[in-house]
Every structure is written in C-alpha cells, then in structure tokens.
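Just dropping this structure here.
Take a look at chain A:
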Amino acid sequence: APATPATQAPAAVEPTKAPEVPAAAEPKGDILIGNLQDESGGMKALSSAVTYAATLKIEEINAAGGINGRMLKLITYDTRSDVNEAINAYTRMVQQDKVSIVLGPPIANIGIAIAPVSQELKVPVVGLFMDDKCTIQESGAPWDYMFLAQNAATAQGTIIATYAVKELGVKKVAVLYNSQNSYSVGLANPFIKVIEENGGEIIAKETYTSTDKDFRAQLTKIKAAQPDALYFPSYPVEIPLIYTQAYELGLNIPLLGSNSVPPTGLAPSTDPAATTNTFYPYGINPSEPALVDWAATYKAKFNTDAIAQSFSGADAFGIIVKAIEACGDDVSSECLTAELNKGTEYEGFQGTVKLSATTHQPEALPMAIMTIKDGKAEFVTYYSPAGPVVK
Partner candidate 1 sequence: MLEVKNLHSGYNKIEVLHGINITVPDGKIIVVIGRNGAGKSTLLNTISGLVKIKSGSILLDGKKLPSSPHKIVSSGIIQVPEGRRIFPSLTIDENLIMGGYLVSPSDLKTRKELVYDTFPILRERANQQAGTMSGGEQQMLAMGRGMMAGPKILLLDEPSLGLAPLIFNQVFELVKKLNHEENMTIILVEQNASIALRMADYAYVLENGEVVIEGPGKALVEDPRVKAAYLGAANKKV
Partner candidate 2 sequence: MSFILTISLSIAAYSIAVLGTFMLTGMNGLFSLGQAAFMGLGAYVSAIMVVNYNLPFALAVLIAILVAMGLAVLVGFATLRIRQDFFALATFGFGQAVTGLMTEMVNVTGGAMGFSNIPRLTTPTLAFTSLAVAIFFVWGFRKSHFGKDSLAIRSNELAAKVEGIDVFKHKLTVFVLSAAFAAYAGVLMAFHTRYVEPAMYGWIASVTWIIIVFFGGRDSLTGTVLGSIILLAAPEALRFTTAWRTLIYCVLILVIINLRPRGLFGTWELSLRPILNLFKPKKHQEVQ
C-alpha cells in the first residue's frame, strides 16, 4: 500500500483572508517588536550585537516606564542565516505573534529575500542589511516596508575609496574580497567604481571564498602587481588573517578595510606591526565619550566587546522606538510605516540619521575614518564622499 500520509494535505484550502495586518493593538498590552537574527548559525556574532544593543535599550526604556505606559518586548527568532528560515520566522512573527514592526539582521541576503515578503505582509523591517537591493526595488522605487539604519554599502565603499584617492593619494589599487559574501561584494563594487572614476586604477582584483583562511596565494599575486594600496572588505574572522599574512609576505602598503574591524582595534590577535598602515570607514567614532560609556555598559552586561553592529543596531532600534513613540496609542504597522516614511531625524550613535523617503536609507551620513596604532583603533577624521566633515 502506498505510504501516503494522506492527512498531510489540507492542501487546496487557500489561506482564508485572515487579517494579514494586525488590527490596532489591544490597549495596554506589551508592544511587540520582532527581531530577526542569527542565533545558531555562522553570522551569530554580527546578529548578537544587534540583539544585545536592542536588549540594552529595551531595559532602559522599560525601566523608565515604557512607552505610553506600555512595555516593549522583543521577540527574537533565529534565522541561522538561512533565507528560508528567515522568511518563515518573519511570517511567523507577523502572523502568529502579531508584531507590528521588526528589527532586521545585519545580513544583506536576508534583507533581499524578506523584501518581497514584507510587501505582502506589510510589517516594516528596520535593519542593517547594507545592500541597495534590500531597500530599493528593481524599478527604483523603495520597498515600502524595508528600512536601512546605517549607510548602504555604496556609501561606505564610496567614502573609503574617495578617502584613499583624495587623502592618501593612491593610484594603483588592489582589491581582495569574498565573492561568496554579499557584504564583501557589496562594498567592493562601489569602491572599484569610485576609484576608477577618480582616475585611479584597479591593478589586481582577487577573490576568496567564505571558508578560506589562507590568502597567501592572492596576497603573493597582489604583491607582485605592486599596488599603492589594498582594499579588503572582509568579515571579522578574516581580517586578522589578512593583516598577518600580508605582513608576513612583506606587503608594506596602506591597507584599506571596512567597518568590520572591532572598535577596539585588532590587539591582541594581530601583531601591531601588521596593522600600522591601515584605514577604514566606521559608522561611529568609538572614542566619543558617550559611546565609550555605552560600550562599557555593553561589555559589562554581555561580556563581549561592542562592535560596529552594536552601535548601528542600537540606532536601528532607536529609530523603531522613535516611530513607536510618534504613533502613540496606535502602534500599528500602518502608522509605524508612515512614521518611518516621514524622514524624521534620529540622533543616534552614528550621528543624525534621517531616512530618505525615496531610498529608505539614511541621507548622507558621514563616517569616521579610523586607523590603528599599536593595535588600538584611532579616530582620524569624519569623512563623506564630498570630503572631510567637521562635526
């Protein structure tokens, strides 16, 4: 007999027109905020930073009596950095838990995958997915419910490229990036474009894959091409390795990084000698006293250092909170979405974040250019594509 689990298929039943958007929340319940993060997968470190930041903020707000007397509650679902899981989790938090807004992950692919789903389920997501595709549709219009709370990859790549050309005077540049990683690819592309537009030349373009730990083959080749500088937008696991291996191979040129260097710098994992000549763009200036304090609280609580995603995650969450406050009693997705579209300015760790209504990304957010001295991160200057910025 066929082993058909006949019970399996209440198939034909189309979803009854269940109210896909939660009705206005019942008065005085907790305000539920979805949190879509990687808790048991490879990107946990980045995701946790966001969760931790939000947790700190929530505790602060709830301790002060919540918003309009209502407590905030974070509903965190694990995505394992898997797109299908993320879609399931998003659907679940929207339909079953009835969250009215979602804090998104710092992973582009999930942003890209969630975007069309959010268009159907109509619950806004504020996240750190840096790729343009996460917030902007093919047509050029923004995804209605997707919002980015930090500079997009284009902006970040542009800033460091401009800095390299204008301030460091480099001409011939090598790029080493992870072709399997959207973060890396997303940063490399605008960087290359800007360098070339500014009269520079990409003389070596090397890639690696996510499992690689040995970059000597690529670095040897890069060294042979004799570039003025090397740009490597990489994940934190790879950064110490690239520094160390480049140093060992005697690659004595400025190394241009991305915002995944820890705010404290690379000591003690990497020989300070290897990191002396390095520049990278950062969403925040970690030496600002307010940030130092917050980072200390963070470390005390979670026993791990705050990283870039902690700060931008806090900002993302702050934007959500601001929208909730603005909506008052009506914490519905419609209201929150409308609020996010208004372009209200939010004063966060990254500066004044103002979400553009046309891109759903922050409008021209200057970044801190950082360098490393004796293994410790040091602030150089604020910088925007137009040049140095004084804050």
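Picked so that all candidates are chains of the complex that A comes from, given by their letters.
One rule holds in what follows: contacts are C-beta pairs under 8 Å (C-beta built on N, C-alpha and C of every residue); 3 or more make two chains touch, one makes a residue touch a chain; residues count from 1.
Everything numeric in this text was worked out from a predicted model, so none of it was measured.
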In-complex contact partner of chain A, selected from candidates 1 or 2: 2
For the chain A and candidate 2 complex, residues of the former touching the latter: 1-5, 8-9, 11-16, 18, 39-41, 44, 76-78, 80, 82-85, 87-89, 91-92, 94-96, 108-109, 112-113, 115-117, 120, 131, 133, 138, 178-182, 184-186, 209-210
